[in-house]
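Heads up, one of the protein chains got dropped from this complex, but the rest are sitting where they should.
The block that comes next holds chain A.
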């Protein structure tokens, strides 16, 4: 032990010695004392400064206070005389230089504890039988059961909870990674690319009760909420005109997978293989209803009606794909939510809708998808006006969008004999282009005015 101090060390505390040598703390204290005594007897000239720990009773404010203090050697006797009863005295540390204050003592102790966190009570004088670290399985069990307990009162949807939470075989892995996933959520600060609305797997309209507060922030403004969900949340949604993909992905992601892990989904329409998708939403939704609300908070439309509409849009999706003519009856459903309007629906507004539509389609890809959707509204002349609305915020998709825009506008002219239609058509593709170029930018506020 002598060698430690012979080698140039500024400071040795009993704790440092105990961990370094692997001895009981009391032995370490005694070794320090022993060393001091011997060195002083030798009077080899090296000045050693010692601090002591004194503990005892002190009358203070009318109470008998048990005082524990670290004191320098020169103050030791003074302290001892103050105490009515002395409970313990021992060497706390030895250092070569005189300490002005006890800060460095703390630092030494802190460092050595930090490096020995896992067995910090190994050399202590007290052993606690109850302090046994739980095994991973127990931890996950406790975690899951706590979650289910908190989930079931919170969630009102029936299906998802037992399906995803109750999967005991995968629970261990899931739960053990869930804490990490949650930590990932807390820790990850991803740069905000323009994210758009996150998809939601099922339009759980009940979930949206608490949604109201959040953002009427346009999505491109770098939501902190999406930061909240980690880097994988950054990828853009791809507009899924494929409901099969939506369904398929739903099934794929249902067997729950660790939340924070980005997952490449086997979708046929992945045109950007590099991008990872985030099935986070499902698990998070299932795990926490709040995540769901955060999810939806990222949508530009948070009203419950809109979510109902998303439900309807989902149904409409396959129809819109197949044939435009069939859009009529389907589109009419959406009318209930909006006042019938003869005015054109501009693509900026369309930007809002497809954004949420994209969300509702449950595209597991976070890329922005272009959604072709028909809206039928009642003209002031009583004519049905069917408009194709679409929006894409991804430049790469813009070309496809144009091609689709043209047939859409043509179709529009054929279905609805309203004077304003030509105008709409012309404005439509133009706006589509404009919005395509503005893919990563904030949705214009004009969208609100044109929406009517």
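Assume contacts are C-beta pairs under 8 Å (C-beta built on N, C-alpha and C of every residue); 3 or more make two chains touch, one makes a residue touch a chain; residues count from 1.
In this section, contacts and distances are computed from a predicted model.
Asker: Unshown chain, UniProt name, "Geranylgeranyl transferase type-2 subunit alpha", "Histidine-containing phosphotransfer protein", "DNA polymerase delta subunit 2" or "C3H1-type domain-containing protein"?
Answerer: In UniProt, the chain excluded from the picture bears the name "DNA polymerase delta subunit 2".
Asker: Take the complete complex as the reference. Which residues in chain A touch the chain that isn't displayed?
Answerer: Touching the missing chain: residues 15, 18, 23-27, 29-31, 33-34, 37, 51, 53, 55-57, 60-61, 63-72, 75, 78-79, 82, 84-91, 99-103, 105-106, 109-110, 113-114, 117, 119-121, 123-134, 139, 143, 146, 149-150, 153-154, 179, 182-183, 186, 189, 222, 224.
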